[in-house]
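Pasting a structure below so you can have a look.
Excluded from the complex is one protein chain; the other protein chains are retained at their positions.
Our next item is chain A:
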Amino acid sequence: MSTAATADASSSGDTTEGSVRLLTLQSEDGEVFEVKETIATQSVTIKGMVDDDCATSTIPVCNVTGRTLAMVIEWWNKHEIGAVSNEKELKEWESQFDTIDDKSDRDDVYDLLMAANYLNIPTLLDCCTSAVAEAIKGKSTDEMREFFDIKSDFDEKEEDALRKENQWAFEN
């Protein structure tokens, strides 16, 4: 349990703050977040739940850790209409997500990708997929394997044949 949790997991999610309705989201590892409905509905999945009146109690966000969910909520806040008036500023802020410099960045982007996919957040999904694509670009097959820790599961013969026939792919 993290100190970032802002509400007790057992409380009902349907609370209000002024006239803005708050939704309660619970990550896979039990962290609970209260989020304004207006920003959480950037997730198509959550919007569907709200529209169907299914968002009255705590919404479990499976497969997403508290750490990742916090990043997602930050993303929502920045992308709330009117939150950042300057387009350039927003792009600058987004740029922390759209490049993968090392393996720790890489793992963050995977987690965000999973979350963006599960919650169906098109803007975040676009940003993360293009980040991964950028990281793949310009790499040889061997370099891709190294960077993404992909182990070839071809047997020795197949691997040899692949290398022989497609030498270009393994060279940069």
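Side notes on the structure shown:
Keep in mind that, in the parts below, a residue touches a chain if its C-beta (ideal position, glycine included) is under 8 Å from a C-beta of that chain, and two chains touch if they have at least 3 such contacts; residues count from 1.
Throughout what follows, contacts and distances are computed from a predicted model.
Per the UniProt record, the chain missing from the shown structure is "F-box domain-containing protein", taken from the list "Ribosomal RNA-processing protein 44", "F-box domain-containing protein", "S1 motif domain-containing protein" or "F-box/SPRY domain-containing protein 1". Residues 28, 63, 65, 103-104, 107, 110-111, 113-114, 117, 125, 129-130, 132-133, 136-141, 144-145, 148-154, 162, 165-166, 168-170 of chain A touch the missing chain (whole complex, contact as defined above).
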